[in-house]
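Once you've had a glance at the structure underneath, I'll fire off some questions.
Of the protein chains in this complex, one is absent; all others appear in place.
To keep things simple, chains are lettered A, B and C as they appear, and every chain counts its residues starting from 1.
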Amino acid sequence: MIGVGVAGYGYWGPNLARAVAESGVAKVEMIADPSPEARKRAAPRHPAARMTGDIGEMLRDPQVDAVMIATPVQTHFELALAALRAGKHVLVEKPMTETVAQAVQLVDEAARRGLTLMVDHTFVYTPAIRKISQLLEDGELGDLYYYDSTRVNLGLFQRDVNVIWDLAVHDFAIMDHLLDQSPVAISACAAGFLAGSPENMAHVTVHYDGGTMANLNVNWLAPVKIRQTLIGGSRKMVVYDDMETSEKIKVYDRGASCNGDPYEHLVSYRLGDMHAPALSTKEALLTEVEEFVRAIDSRTAPLTDGEGGLRVVELLAAASLSTRQRGHPVDLVTRKVAS
Amino acid sequence: MIGVGVAGYGYWGPNLARAVAESGVAKVEMIADPSPEARKRAAPRHPAARMTGDIGEMLRDPQVDAVMIATPVQTHFELALAALRAGKHVLVEKPMTETVAQAVQLVDEAARRGLTLMVDHTFVYTPAIRKISQLLEDGELGDLYYYDSTRVNLGLFQRDVNVIWDLAVHDFAIMDHLLDQSPVAISACAAGFLAGSPENMAHVTVHYDGGTMANLNVNWLAPVKIRQTLIGGSRKMVVYDDMETSEKIKVYDRGASCNGDPYEHLVSYRLGDMHAPALSTKEALLTEVEEFVRAIDSRTAPLTDGEGGLRVVELLAAASLSTRQRGHPVDLVTRKVAS
Amino acid sequence: MIGVGVAGYGYWGPNLARAVAESGVAKVEMIADPSPEARKRAAPRHPAARMTGDIGEMLRDPQVDAVMIATPVQTHFELALAALRAGKHVLVEKPMTETVAQAVQLVDEAARRGLTLMVDHTFVYTPAIRKISQLLEDGELGDLYYYDSTRVNLGLFQRDVNVIWDLAVHDFAIMDHLLDQSPVAISACAAGFLAGSPENMAHVTVHYDGGTMANLNVNWLAPVKIRQTLIGGSRKMVVYDDMETSEKIKVYDRGASCNGDPYEHLVSYRLGDMHAPALSTKEALLTEVEEFVRAIDSRTAPLTDGEGGLRVVELLAAASLSTRQRGHPVDLVTRKVAS
Partner (left out) sequence: MIGVGVAGYGYWGPNLARAVAESGVAKVEMIADPSPEARKRAAPRHPAARMTGDIGEMLRDPQVDAVMIATPVQTHFELALAALRAGKHVLVEKPMTETVAQAVQLVDEAARRGLTLMVDHTFVYTPAIRKISQLLEDGELGDLYYYDSTRVNLGLFQRDVNVIWDLAVHDFAIMDHLLDQSPVAISACAAGFLAGSPENMAHVTVHYDGGTMANLNVNWLAPVKIRQTLIGGSRKMVVYDDMETSEKIKVYDRGASCNGDPYEHLVSYRLGDMHAPALSTKEALLTEVEEFVRAIDSRTAPLTDGEGGLRVVELLAAASLSTRQRGHPVDLVTRKVAS
């Protein structure tokens, strides 16, 4: 059984530790957090695990096969690199790193050492995204026209990252997983309405080489919480509403087609049934831990590997570049603002 | 009582004619449409009105004080100009013209002749927008942070104009009415997924000189119909859902503020009551006809005058320019794609 | 083509006349209403029909094959009887009559003369109820456990009938159509909160001989409008929400079953997919007019025949009896309050 060390027992670390404990395929060997209070909270929940304030101790421990990093984002790179160099498999919280260069270095390091590097893009492991992924693979949706996501609510304003790095990162990870296409250009407009705070509202558009267009609307200062994604395909369309408790995914057999006659140009509409498939009730984090262990055991890439984490950081960095230019599109091949 | 001539009795003309007839402050003198079928439908509904296939006859008729133009958009300019030159007041369907130059010419012509030129931006006259307008004027919302609108559904694909000219035009008119600010830049991304059809999906961002940011999501190819606008103010925020039958407007006493300490940077959230004011049940078109008559009688500008129609056409033209450059922002002072 | 006379051109008569005119399978021969204003409204809409203030003239007219009665409920019996005696087929608005004896007499008269007697239970012809009916017939829902309907809103208070005769009548007609069972007992509690007004709120329970239980919640004094029916079957369950614009019917593959072991008694739950079938967009009244004509032409019973109308009046009368006894169940075989 894989021995796991959890680095950071603040907001997210406890969830990772609990998921490992419940997974049955890995066990929590050690929990590292510099805060004595954090360790005090962790100890009774994981009586078999050792506590330490020194992450170096965890990296040197031979019982620890893999490290899960749930520390502030600015420490991700350093800790993940150290863990890889210590020969540990690594799962790192999203976003993987602060810069593209850091992400590239982690990917290289893991590849060179034959270690698993995985990013905690949790949404990819939710039953809803698993189902949408399957619908796409099965061809039920046809060609993907667009991915249109609204992710707004009141709070929580972050101190260090803006709303794109906090919320749009989820959509970048989901799209990276769902789309069999490469992004070619991105533009993003952002605004901050609280002086001294990072931007709290942004609209992002991504163009893909297959013609798909993605639009993200993220906002920390909205009166209501909305988590809704429209996915338009040539055959069917999906409404994914994460606030729904029972029918998160609705598949609509609806669409339009054109008769092709350039003079007549008649559009006909298809208004068929709607179908809400039952979703698994399995917790995403459990699926994710299993995938981490599977990847380590089989020495194959996990669903959300370091390469994917790198691609997500590339989008985040390019979006940031665009926002600083008031929405100028950034070419994702040349990584320059288009002129 | 003002005598009105209705030019065009296709899709929208019948609504205008009916509203005039029901208004009690104007009467339908004449209806002009080249199609005999259209005139045949119109005649029994307006027994006191004369029918004609020749719009010139209407423009020459001394009983006709004002002309309402509900013909295809490419004819708006020519007909409106002819009507003004014939000394008639003019109400023209949205969008006012196809080009900015045409709009400027109409505004100039009306001003020179002291005639009322009004644009049929119907949404401005709905009880919902009247109420939001009043909330803003009364300072209840505070400073306007953003206007964020989703206007998507399946169909109707237009032949001649794209989804921006068809749907975003409503938001441009609403924002022109609500905001006491001037737009400084606009960017728009659009895509068309039906070969041979105009673009059916677009995202538009407008920056205003007061700091407000507006985002529009318009789409003819969505699985469900959504008409939802979030309006964020420094004091309160509004959700305007036009699909709701009874509570179209919800005002939330919610927001966030920062304690200002640059080292602490603590954000506090306000989660107060929600209030859905009862709205008038008066039909927007009746209010609009009354406003048209009031403007003519008082020789003052109507709420949605030609200047406003011109500003909306400017935004439409600039948005089109941006879409052809994959979303490059267009500077609304220089009217050039920024580089 | 069947010649139709419409008796009563107040609230509902215009809808019937229009549906006949649009049906293409019948034509409006004559419209009778004692009010000159009503006839003045009717005339231009039905230029080929004759107007009369004397319903006797309509009943004597040889061009009139069938009469549709849309007059106040207290006149239904007299007019329908006269029409049948004049040899006309009859469609009468709901409720068919004020008393069971009257309903019996109409059914007998029609049977004796070989004429079609049909009741305007419009809901039975809606695409939603057509679809539910089909689901039941196809066995998709399994055995019917319950029918649970909420039909509440603010207004319109009726003067002469209480809320059961106004709103529950719809459910009685729908259940009469859907259920292949006979009601055996009914109990109803009602209350009126406006002095001098009929009861505006009622709860009705009907027991059927096949074990199905129906519950109706009707109310004219509710803050919001709800039109929702839950239909529970042994295989699947339906939520029918008539306020929904696009997905009125949702079929849930959900249920529970018991393992039968009397000591263990473990209940297992099935949480499968939800499916919202696309519904026809055909107007119910058109389907109803076609059914009326089909029944006349084929000399077979229409879907909502006089027998069904009689059964509905029986339930209404028994419910009234129960409300006067504060909800004592009424035995529908003996038609007496159980003791």
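As a convention for this text, a contact is a pair of C-beta atoms (placed from the backbone, for glycine too) under 8 Å apart; a residue touches a chain by one contact, two chains touch by 3 or more.
These numbers come from a predicted model, not from an experiment.
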Chains on display which the left-out chain touches in the complete complex: A, B, C
Residue in contact with the excluded chain [from C:75, C:181 or C:197]: C:197
Which residue of C:63, C:134 or C:234 touches the chain not shown here: C:234
Listed residues C:1, C:101, C:224 or C:333, member touching the removed chain: C:224
Given C:43, C:81, C:100 or C:271, the one touching the chain that is not displayed: C:271
Missing-chain contacts mapped onto subunit C: 145-146, 148, 150, 152, 154-157, 159, 185, 187, 189, 191, 193-197, 201, 203, 205, 207, 211, 213, 215, 217, 219-224, 230, 232, 234, 237-239, 250, 252, 254-258, 260, 262, 265, 267, 269, 271, 326-329, 338-339
Residues of subunit B (touch criterion as defined above) contacting the omitted chain: 247, 253, 271-278
Residues of subunit A in contact with the chain not shown: 44, 47, 224-225, 243, 245-246
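Everything that follows uses one rule, which is that only the chains that are shown with their structure count from here on.
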Chain closest to the middle, measuring from C-alpha centroids that were averaged per chain: B
Contact pairs, highest-scoring chain pair: A-B
Centre distance in Å when subunit B and subunit C are each reduced to the mean of their C-alpha atoms: 43
Geometric centre distance via CA averages, subunit C-subunit A, whole Å: 53
Cα-centroid distance, subunit A relative to subunit B, in whole angstrom: 39
Shared interface positions of subunit A, touching two or more other chains: 271
